[in-house]
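With one protein chain held back, the other chains of the complex are shown just where they sit.
Right after this comes chain A.
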Amino acid sequence: MLTVALSTLRSRWTTFVTTVLTLTLGVALIAAAGVVIAGTVTAPDRPPRRYATAPVVVTPLDELRVRTANGVRVLPLAESRGLPSEVVTRVAELGPVVIDRVFPAGLAGGDSGMVGRPWAAARLGKYRLVAGREPRRTTEVVVPDGGAAVGATVTVSTADETRRYTVAGLTGPVRFERAVFFTDAEAARLSPRVDAVASRAAPASVRASVGDDALVSAGSRRRALDPDHRADTEALVAANAVVGTAAGVSGFVAVFVIASTFAYAVATRRRELALLRTSGATPGQVRRSVMAEGLLLGVIGSAAGCALGGPLARRAATWLVGNGLAPPWFTVAHPRWPFVVAFGAGVLTALLGVVAAAHRAGRIRPVEALRETAVEAAPLTPGRWLFGLATAAGAVFMLVEPVVAAPAEALGRKHYLPATMLLLVAIALLAPLVVPPLARLLGTVTGLLARQAALTASRRTAAMAVPVLLTAGLTGCVLTTTATIDAAKAAENGGLAVSSDLGLGPDAVARLRAVPGVQSVNVVRPTAIYAVDDDAAVVRHTARAVDRVPGVPVLAGDPSALDDGSIVVDAEFGWTVGERVQVWLADGSPRSFRVVAVVREGVGGNGAFVTGRHAGKAVVSWVEVDLAPGASRAEVARGVEVAVRGRGEVATTETSPPARTLGLQVILGLATVLAVLSIIGTTVMAARDRRGESELLGLAGATPLQVVRAKAAEALLVSGLGLVLAAAATALLGASLWVCLWRLTGQPLPVVVPWAPVGSVAAVCVGVTLVSALGASPARRRALGRRA
C-alpha cells in the first residue's frame, strides 16, 4: 500500500507541494510562537533595582477586602493609601530607616512620566552623582544628567504647585526611572504620604513587628516594587497575546487549507481511487493509503517547520523588542518542548485534515471507475450538512448573542476573532449550496463555458473559491470590525480635550477657561470604584470624577443632578435610578451613593461618574474643552496648546494602541500568505485535473486564445464567488456590530470598511487565482509531466 501512496506522491508532487509548504509555515509559526511564549513565561528574574541596596522594604498593603457570599475577596487598590505612621514608627524602632516617597514631578522641558523622590532614597537604587552635590536646601534639587547644568534654575511642577529650584547636582542614568530628587523635608512637604520604608533590620523581625498591616519585601521579591516591573509584566503578557493569537490564527488557517486541499485531492482522484478498488483494494486499504499520504506529508512538513522555527523565533523576538511589544532585555532560549508540540500539532493537523477525505475515499465504489464522466451527484454529504449546520448555528449564536445580551462583548478581540473564524468555516462548508445560484448570476458576465463548468461541479467550484473566501473574509471581517470600533471611539471623543500625565493644576485649568472661543471646560479625573456584583464578586469599574457628566447617552434619570452624595453609572452595573448603593473609592474608603442616572455603556465602557470630591489623589489628567458656537476648532486648539504648554498636550481622538494594530497586521499577513499558497495549490490541481477538458475545447474548434479566455473567465468566476461569500461574511459581522454599537451608544454609527487594505487583499486573491489558472496551462503541464 505504501508503494501506491509513494508513487502517487511522486507523480502528483505539484499537488502536494503547497500542502507541505502550508504545513511547514504553520508548524514553523507554532514552534516559533511556542519558543517566544516560553521566553515570556520563563523570563529571567531581573534583580531588584529601586531598592537594590535595602535589605528589607516595607510598603503599604493597598488592598481592598470585602466579605461576599463566596468569602472574603481581595483586590489591589487603584490608589495607594500610603503607610500608616504607626507602622513607620514600629519599623523605625528596629533600627535606622530610609523613608521613600514617590510622586509625579514634571521638569519643564523634561520627559513625561518623571517622579519626585527624597534624596535619602537615591542611594537605595545605586544612583550616583556625576556632577555637583546632594540637595541641602529646600530650594535645591538633583536632576538627571543631560538637561540643565549645575547651578541652573529649573521649573518643577507637582500635583498641587509649580516652583523654581536650583540644580545642585546631576545623577547618572538608571534604567528604571527618571527622578528629580528633593531634600527629604521638601519631599515630605510636597507628598506627605509615605510610599516605602527601607530598613537594615532582619526581615523576620520586621515581619514580626509589622504583622498584617503592611507588605514586607526582601530578596528577589523587592523586584516587584520596581517601577518597570509592572510595565515589563504587562509587555510580556501583551507579547504573549499577539504571538498566541498569531499561532491560533495560523493553526486555524493551516487546518482549513490542508483539509480543503486533501478533500479536493480526493474529489479529483475519485476515478483513480475507484480503479484501485476494482483492482481489489478494500475500502480500508484505500482509506489507509490516503491516510498514509497525509501522514507522510505531515511528517515532512512538520520536520521542515521545526527546522525553520528556531530562526523564526529569534527574528520574532527581535521584532517584538524593536516594536516595543516586549521589554528591551527580552530574548528567547532554546527549550525543546515547543518543537515537540509543534511537530505533534503539525502531524495531527495533517491527519485531521485528511481524515474526512480518507473516510470519503473509502466509500468510493469500484463502479465509479467505469463511468466516464465525473459529474457530481449530491452537492453536500450528510456529514458536511451536519458540520455546516452546526458551525452555522454557532456563528449565528456568536453574532446574535451579544446583540441581545451583552453588546460590549462584541468589541473584544476574544469575541470577534472566533466569531469570524466560525462564520467563515460555516460559509465554506455550506458554500456548494449557494454556488449554483451565485454562479448563474455571475455567469451572465463570464459566459456559458465558465458558468456550466462551475455549475456541473459545485463542490469543486466551492473548493476553489474557499481559499479566496478565507483570505478575503478574514481580512474583511477583522479590519472592518477594528475600523468600525475605532471610528465609534473617535466619534465619542469628538470634542477637543487636553491630556496630561502630570496633571493640570488649578492655574492651568483657569488659563484654559480663558482661551478665546472656549465656552466651558470639564475637568475629568480618572479614578476607579469597586462594587459588589451579585453578592459574589468584587468588581473594579473605571470611574471619572467630573465637574459635570459629559454628553453621554442617558437611559434613565438626570445626570445633571449629580452631587457629592450621588453617582451616575452605565448599564453594565445593572442598577436602577433612585437605588442606594454601597461602593468603595479608589483608595478603598467605603461610600454610600444614590443612583441619579443610568447611561449607556458606550464603546469602551462609560463606567461610573462621581463628583470631584471623590477623586482622591488622582490628578487632573483629562480636560474636555467645549467650543463656543462659531469658534474655530483649529484656533481654539492652538490657544489651548499655549495655555497648557509643558503640562499637557491636546488630544483629539483616542486611537488604537500601536501594539494591537501591528499585531493584527502581522496576523492577517501570515493568514494571507498561507491562504495564497492554498489558492495556488487548488487552482493548479484543478487545472491539471481538467486539462483533458481544455484539450476537448481545442478539438471542438476553439482557438488557443479562446481556451485561455475560457480559463480566465472561469478563474474570475471562481474568485468572484469567493469574494461574494467573503463580503457576505463581512456584512453579517458588520450588521451584528452595528446593532451592538447602536445599543451601546444609542446612535446609528456607520460601519467602516477600510477599502484600501481589504481591496488590495481581494485584488491579490483574484490575481493569484488568475495567474495560477493560466500558468498551469495544459501545454506546459504536459511538458512537465513528461519530464517527470
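Quick note on the criterion: contacts are C-beta pairs under 8 Å (C-beta built on N, C-alpha and C of every residue); 3 or more make two chains touch, one makes a residue touch a chain; residues count from 1.
Keep this in mind: contacts and distances are computed from a predicted model.
A.B. asks: Suppose you had to identify the omitted chain by its UniProt name; would it be "MoxR-like ATPase", "tRNA-specific 2-thiouridylase MnmA", "ABC transporter ATP-binding protein" or "formate C-acetyltransferase"?
C.D. replies: Choosing among "MoxR-like ATPase", "tRNA-specific 2-thiouridylase MnmA", "ABC transporter ATP-binding protein" or "formate C-acetyltransferase", the correct UniProt name is "ABC transporter ATP-binding protein".
A.B. asks: Among A:21, A:197, A:210 or A:276, which residue is in contact with the omitted chain in the full complex?
C.D. replies: Once the missing chain is taken into account, the touching residue is A:276.
A.B. asks: If I consider the whole complex, including the chain that's not displayed, which of A:284, A:344 or A:669 touches that chain?
C.D. replies: Checking the options A:284, A:344 or A:669, the one contacting the hidden chain is A:284.
A.B. asks: Using the document's definition of touch, tell me which of A:55, A:366, A:436 or A:565 contacts the absent chain.
C.D. replies: A:366
A.B. asks: Pick out the residues on chain A that sit against the missing chain.
C.D. replies: 1, 3-4, 7-8, 10-12, 272, 275-285, 365-367, 369-370, 372
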